[in-house]
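Structure in structure tokens, see below.
Of the protein chains in this complex, one is absent; all others appear in place.
Labels A and B are assigned to the chains in the order they are written; within every chain, residues are numbered from 1.
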Amino acid sequence: MNQDATPNQQRAISDMVQGLLEDRIDRREFVSRALILGLSATSIGAILAACAGGSSSNNGTSGTYDPKKYAGTQLHILMTGDENDHRALGDQLSQLKAETGIDLVITAPSLTPLINKTLENLKASKSDFELVEYLGFLTTQQVGGGYYEKLNPYLNDPAETPPDYDFNDLIKANLNNVGYYDLAAKKLGNGATDLYGIPGLHSGSVIYFYRKDLFAAAGLQPAKTWDEFKAAAVKLNTKDVAGASFVGANDFSLATVDWYTRFITTGGKLMLGSPTTKDFKPNLTSPEAVGALQMLVDLLPYAPKNVTQYGFSQNVDGFSTGKIAQMIFWSTIAGPVFNPNTSKVADKTGTTPVPAGPGQKSSAILGGWGVGIPKNADPAKKKAAWRALTWITSKKFNMYEEEKYQIDASRNSAFNDPSLVSKFPYLPNAGTADSSAHVIETSIIDEFFELNAIMNVEFNKALIGGQSAAAACATTQSQWEAVLRKGGHLA
Amino acid sequence: MNGTLIERGSSRSSWAFGPSGRHRDTLLLLGPCVAYLIVFSVFPLLYSLRLSLTNLTGSSTSGQFVGLENYRDIFTDPHFWGAAGTTALMVGSSVAIALVLGTALALFFGLNLRGSSIVRAVITVPMLITPIVVGVMWRALLNPDWGIVNWAIGRVGLPAINWLGSTDTALKTLVMVDVWQWTPFVFVIVFARLQSLPVEIFEAAQVDGAHRLAQLRWITLPLLAPAIALAAIIRGIDAFRSFDLVYGLSYGGPARVTTTLSFLDYQSGFDFQRYGFAAAMAYVMVVILVIATTVLLRLVQVRREDAVQ
Partner (left out) sequence: MSAMRRIVGRSIAYVVLLLIGLVGIAPFLYLLVLSFKRRIDIISEVPPTLHFDWAAIQANYNEIINYQGILTSLVNSVIVVGISTFLALVIGTPAAYAFSRLQFRGRDTWASTILSFRFMPAVAVAVPIYLLMKAIGLTDTYPGLILPYVAFSIPLVVWILIGFFDEIPTDLDDAARVDGCSRFQVLTRIMLPIMRPGLVVAAMFGAIFIWNEFLVALFVINSPEHSTITLTAATLVSAQRPIDWNIAAATGVVTVIPILLFSFVVQKYIVRGITSGAVR
């Protein structure tokens, strides 16, 4: 094959070769099409020679992809039950069976139970599950722990990977977050070539939600900087509608969404050094760190009365009932917020990328999940597992979950598909946010959740008035250092 | 303990004969129970003990042996002592209030008014419901934005209470929900005991002309004391161990005021995957319980001997 062929060309060519082998097109047609695509005569000749005698009775050829090769296999997937992924997959199980003959059984507990159940299965002599969905934040822990099967051989085998899989359609940022890992150098993504997971079932970052009607009435544009955000909050704050909202409760998203976004978009850098050189030091007493928290404290008068108890649920509720004018949040809430059955402001909401400080790039934390095959799964079923994996992360499934449940897909095509975009105008923003999102530095160590929990408790305490923002950052810094030292990441 | 087994063994020769079949009886009655517990309870205990001496965390397959380091970390951790204090406060108040209310309810239902069996069935329900459902239900009731409790309070003219959001009220709210859920437990135990007391005692007392209140103080309550004590011990142990309510209602917050030892243990083990550390903390909790119950049982023994028979 011509190495300079673009992915589209390669796809077209492989389609044609397939067609030739299955006798759908004859040799003359093949030649004319190939010439149009720009294949050299030598290549054409080589292909024709290889396919000589190749007719539709090709079942034994290793180069042919047979969708139903693993029909009759029963597989088990362990995945998250929190985010509608399992519902989307559940809806499509009969389709999977029809197309591949594979029976997939879903186990979908919520997050913490999922993590613990996953770890127990990965460490056992034999895993009960052939497919596992793991949180992007835990890639280093699980993939880096060497528990997952290397997928390159499967991906590169044309007999195992559907010809229309289009691996390059998967968003690079997500692949680097959950898929690529260098076990030897203990490094995640960005240059590593060993693949251990495929992004799925959803990805996601943070975007800015605002009330188009309220902004228009006040003559305001959606905020592009944090100063504009604050100004809008002040101007739009009334008895019935809060000028802005954020996660103020002792909740996972306080640290990772509202604080972290403001922190990195004002130039903050969370960690200095690295665990491997034992100088992984937090940077929480920097002006950006304190400033980001202080921004939240300063927003309190313009936020809902009970904002310090607002976690994920309450902010979505508040925005959907029209009581909040603007906020930044996980793009996953776009689904409920834009749905007229669950939101009173479905037609009044707009989105943009998150605000940023002057001269800074708009960026937020990269969320999302990956799906992999545990190394200790039944070896006889691993190839079938890969088959199911390609199906679950296929273009078709990504489009389905986007359309039915507004789950953030992991493929460019799903974010940019014209029919989807016309239904869900926020999609391009979600897509851009995902591509430009930032992997949170603390996710590369085991203690990620513990560090997060500490930050949430202390920052929430600052918001309820129990300590100043500076004090909250200082105590978080010292507690983090203690945890990092204990974990051997800091001398 | 070993002595008893050896003793029993030595009387095996007299099994076939009458009265010394007592040892055989003991074995027959007690044996299955002990054997079952050894298999299913002792193994986990030993496993956890061994785990507590390692530094096993999430991603590693097996931890390294670190001796008593986990225990040392626990005792030097300020969060541990904070949680210990919170636990003492929470367990103490919940159990005490539940005992008083439960006993009062038992006495009230002892009057056997018409229709009371229906009401009894209703109030027994709370302790039978899945804790997550209890948590969600109370979160709905006490929701600061749309919950009905604050609305009702507002209608009466009182200021809304920030139940689970303020550091002052969060722990009290937790105790309140715990009491709501487990008072039925005390009630059923005490009530069943009350119902199984022979009527003759009360009839005799009335014949003697004893005043209602005196009857209560000198006859009823002392007779109920063993049941109350049993309820107290069991309730105390479970309140100490359980984290479901904290998990469902407040998740340890705000600012850790509702973080009990059991919740801290759950968090360390499940949220942070510090398995070795969590096992050690579990053992510390067991030791605390053993000490507490030994002391309490001594008290109960003493009281039993004093009680009017």
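One rule holds for everything that comes next: contacts are C-beta pairs under 8 Å (C-beta built on N, C-alpha and C of every residue); 3 or more make two chains touch, one makes a residue touch a chain.
None of these values were measured; they are calculated from a predicted model.
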Per the touch definition above, residue among A:A71, A:L93 or A:L111 touching the missing chain: A:L111
Contact partner of the left-out chain, one of B:I148, B:A214 or B:L299: B:I148
Missing-partner contacts on chain B, residue numbers: 1, 3-4, 7-8, 21-23, 25-26, 28-30, 32-34, 36-37, 39-41, 43-45, 47-48, 51, 105, 108, 111-113, 115-133, 135-141, 145-146, 148, 151-152, 185, 188-189, 191-193, 195-196, 198-199, 226-227, 230, 234, 237-238, 241, 243-244, 248, 262, 265-266, 269-270, 275, 278-279, 282-283, 285-286, 289-290, 293-294, 297
Chain A, residues in touch with the chain not shown (by the definition above): 76, 78, 80-84, 87, 105-111, 113, 116-117, 120, 124, 128-129, 251-253, 311-313, 316-317, 320-321, 332-333, 336, 341-344
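Going forward, only the chains that are shown with their structure count from here on.
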Distance between the centres, which are taken as Cα means, of chain B and chain A, whole angstrom: 43
Of all residues in chain B, those that touch chain A in their complex: 57-61, 73, 144-145, 162, 164-167, 251-256, 267, 270-274
Touching residues on chain A, where the partner in the complex is chain B: 112-113, 115-116, 119, 123, 141-142, 144-145, 249-250, 304-306, 308-309, 314, 317-318, 446-447, 449-450, 453, 457, 460-461, 464, 466, 486-487
